[in-house]
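Sharing a structure, written as structure tokens. Questions coming.
The other protein chains are all here in position, but one chain of the complex has been omitted.
All chains are identified by letter, namely A, B and C, in their written order; residue positions are counted from 1 within each chain.
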Amino acid sequence: MRPAAAELVDSREILPGQWLQAYHAPDLAVGSRAGQFVHVRTGDFSGMVLRRPFSLNTVDAATGTVTIHFRVFGRGTEWFTRLRPGDQIDLFGPLGRPFEVDPRSRHLLLVAGGLGIAGVRMLADEAIRAGRQVTLLFGAASAREVYPSTLLPDEVEYVVATDDGSLGHRGFVTALVPDYEAWADQAFACGPAPMLAALARLAAGRRGRLGVAKLGRKRGGGRTDPTGSPAARRKAFLQVSMEQNMGCAVGACLGCVVMTMSGTPQRVCREGPVFAAEEIAWEGGW
Amino acid sequence: MRPAAAELVDSREILPGQWLQAYHAPDLAVGSRAGQFVHVRTGDFSGMVLRRPFSLNTVDAATGTVTIHFRVFGRGTEWFTRLRPGDQIDLFGPLGRPFEVDPRSRHLLLVAGGLGIAGVRMLADEAIRAGRQVTLLFGAASAREVYPSTLLPDEVEYVVATDDGSLGHRGFVTALVPDYEAWADQAFACGPAPMLAALARLAAGRRGRLGVAKLGRKRGGGRTDPTGSPAARRKAFLQVSMEQNMGCAVGACLGCVVMTMSGTPQRVCREGPVFAAEEIAWEGGW
Amino acid sequence: MSRRRPLPAARPALAPATRILAPTRPAPAEIPAAEVDLTVDLGRGLVLPNPILVASGTFGYGVEYGEVVDVDRLGGICCKGTTLRARIGNPTPRVTETPGGMLNSIGLQNPGVDALIEKYAATWMTWRTPVLVNVAGESVHEYVEVVRRLDGVPGVAGIELNISCPNVGMGGLQFAIDAGAAGEVTAAVRRATDLPLLVKLSPNVADIRPIARAIADAGADALTAINTLSGIAVAPDRRRPLLGNVYGGLSGPAVKPVALRIVYEAAQVVKIPVIAIGGVTELADVLDFLAVGAVAVQVGTAIFADPTLPLRLVDELAIECSRRGMATYRDLIGSALPARTGRPSAKGVEYRP
Partner (left out) sequence: MSRRRPLPAARPALAPATRILAPTRPAPAEIPAAEVDLTVDLGRGLVLPNPILVASGTFGYGVEYGEVVDVDRLGGICCKGTTLRARIGNPTPRVTETPGGMLNSIGLQNPGVDALIEKYAATWMTWRTPVLVNVAGESVHEYVEVVRRLDGVPGVAGIELNISCPNVGMGGLQFAIDAGAAGEVTAAVRRATDLPLLVKLSPNVADIRPIARAIADAGADALTAINTLSGIAVAPDRRRPLLGNVYGGLSGPAVKPVALRIVYEAAQVVKIPVIAIGGVTELADVLDFLAVGAVAVQVGTAIFADPTLPLRLVDELAIECSRRGMATYRDLIGSALPARTGRPSAKGVEYRP
């Protein structure tokens, strides 16, 4: 975790208003894990004082390349699109805690809503490298916002839902989940908060519907890991990657918290951005 | 006078920290006169809300090119140096009132202190085109800050003074002026305020030293032109180009005034930047 | 999508339905932009053609930008601050840039009210755009006297009282920082004229609400907010403050959050309209200020960077309404205000970092 100079290698608009940028950043490309993020500084002369957080979309240790995938939302993201190959930029990371895959999980269900794909994309690479099976459920408003399958590893089973039915299932991506409930050992999701909340509700009912959750049954009444610990998260069926506006991204400012079931706010940048779904107080709590 | 898109054609550091930039700006290149300036906008995403004023250094109506010559002073000028050929920028101008040369003047003395060269540079072109003789007295701290003679028309008589004597006369450029007092029909100056004030004192004493001022003697007791009018300035021996921090550059904000002998502040952007030396209250007056 | 697997039969979305991306709302019936009602009725017969004004001190007397801006398409023009007698203003430098903003200390240089009327009123009369004369003074008497001379002058559409001036009668305390003084000067001017009367709030106070209330109670027709924040800059050689007058007023995008707060608070405690000023540089800023309760906005500092901005904002506002199927921009006002504004919140004061 250091502010590090990175050089833009490639920048492409892969979907309307959505950009994929590759940076040469060897320090980041080694040791980063799926679910972690970088905090990116905008131009020096700008009136923009805050960095912008982006998920590590992919990393390639061999070439020292990391990619981010972002949507043009406001001034900062607009500014990034103006960078040209060769431009230097300051990427701070890797930050936050990664997804934790149970060593016994064979079937991983990834659920992404829109830009949420950037949050789980790297997990697909990691899982396939580890010989796991991956199904990615992807939801978007319409066909023109659907993530191109060419940007996914061949091994990924890719299922699409669109709100208007212009491609794949018509409706919300959450509607696809029950079909995979039994198949999946674990699920990992990133996307708009309402989508994550719906998934959390589904996950909470799953144990009842399936009888016994596949994972954890061998553990019987053994010791319980403290909530929020990597070990506890590793056992969770559903892990979600959360978003919050950030100041510092290292846990210093308490700007980025989410309320948890324990009644204590947790920092997305430090305890997150990945949480077990059951840690989160989905209805708020302030 | 309009905000107009201009494209950077060429950008060079001609002296340490001093840049010469050429812009393609056909609208500006026609009808602009020596002494006028442009108000240049900085980058859109910057925290810099004000434009920056620069003298029109040269204009070439044939190619539609204008140049500015500036020193890197703060954030804005630093930002301009980062522009690359092909970049678009917004030049607002031409603004302000030009130097007024008396039609009868054959010998023009230009006096420039450091960057002040940018304020009188274009007058040399205009004068030579009109068949006048031009001597340029130039002062700088040392040889390394002396404006390259290669950037001047061949017809210009170029005389240099440096504070440390590393090139030309040792001392202030003002010390050179008396030698040309008799030769010059009119003088035009741009540079630091103390230099202009010293020149103004010299000019005020000139009439006494020379007996009768060369210009104006034929007019006898005729009508007098109102102070500050082009006609009145045209008769002044010494015209100076003044600087002040600017807001609007069109006369709306009253940010850029200089105090005049009449006790009313005048706007550098509108009544100036060129003034007859005798209009200015050199000691202030607030 | 070659590798898409055959989908299970479509089924109803799970309850409660979740929306993954912005819902595709039913497209509203589009109103042609030219037909959107942008007029602002401020009472006493003052109807602005649109809610985009130019702020006092940044647009001179309306004539300076003449070659660049078609003044007749503006919603209104607040001219430079005017006093009873001519003023030469403050020593230079008078302006400087600051991060995201600027400081100015013009010191109310102006020719005095009589010269103002002589020089500009006839021109203003020929304009469709109302010109509001921004009035300053150092005593209640001075304000009243200036306004009296403006009363009935054709071409003068209204008054904007700049009360961020020292009240010599109160030991130099600004009228604007004291509810009593602010109310008193407003009431006195109100008695002196039937012209539409706008009063401009200063942000340099701990709580704007009692001041806003006092001004409204004293008979103002509208509030304008904000004037500049008090600030300084240091000269490059660091031997003195940079501005000739030491103190300057901070304006520009940097102050927008403060302006939003003041408008938000004032709009909740008064019934008269509030016109917002402070850091407007794009349509989003206009929409933000309308959302917190402003009926119109003034553009100030941003004019220096882009004189064409105010007119562009007029067009863009009409297009925005048109796109959203709104027959009038007024539907945008107050959308971010709390639903019940009955009991004024004490939050402004209770703010904790």
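The criterion applied here is as follows: contacts are C-beta pairs under 8 Å (C-beta built on N, C-alpha and C of every residue); 3 or more make two chains touch, one makes a residue touch a chain.
The shown structure was predicted, so the numbers you read here are calculated from the model rather than taken from an experiment.
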item: Chains still shown that are in contact with the chain withheld from the display; value: A, B, C
item: Of C:50, C:162 or C:224, the one touching the omitted chain in the full complex; value: C:162
item: Absent-chain contact - pick from C:111, C:183 or C:249; value: C:249
item: Per the touch definition above, residue among C:50, C:82, C:204 or C:224 touching the missing chain; value: C:204
item: Residue numbers in subunit B that touch the chain omitted from display; value: 47, 113-114, 139-141, 145-146, 149, 154, 156-160, 163-164, 167-176, 178-179, 191-192, 194-195, 197-198, 202
item: Contacts of subunit A with the absent chain, listed as residue ranges; value: 1-3, 41, 47-51, 76, 244-259, 263-265, 270, 284, 286
item: For subunit C, the residues touching the chain missing from this view; value: 57, 81, 98-101, 103-108, 136, 162, 164-166, 171-174, 177, 204-207, 227-235, 238-241, 246-250, 252-258, 260-261, 264, 279, 281, 287-288, 291-292, 332, 335-336, 346-353
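We take it that only the chains that are shown with their structure count from here on.
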item: Averaged-CA centre spacing for the pair subunit C and subunit B, given as whole angstrom; value: 38
item: Rounded Å distance, subunit A centre to subunit B centre (Cα mean); value: 59
item: Junction residues of subunit C - those touching two or more other chains; value: 99-100, 253-254
item: Contacts with 2+ other chains: residues of subunit A; value: 47
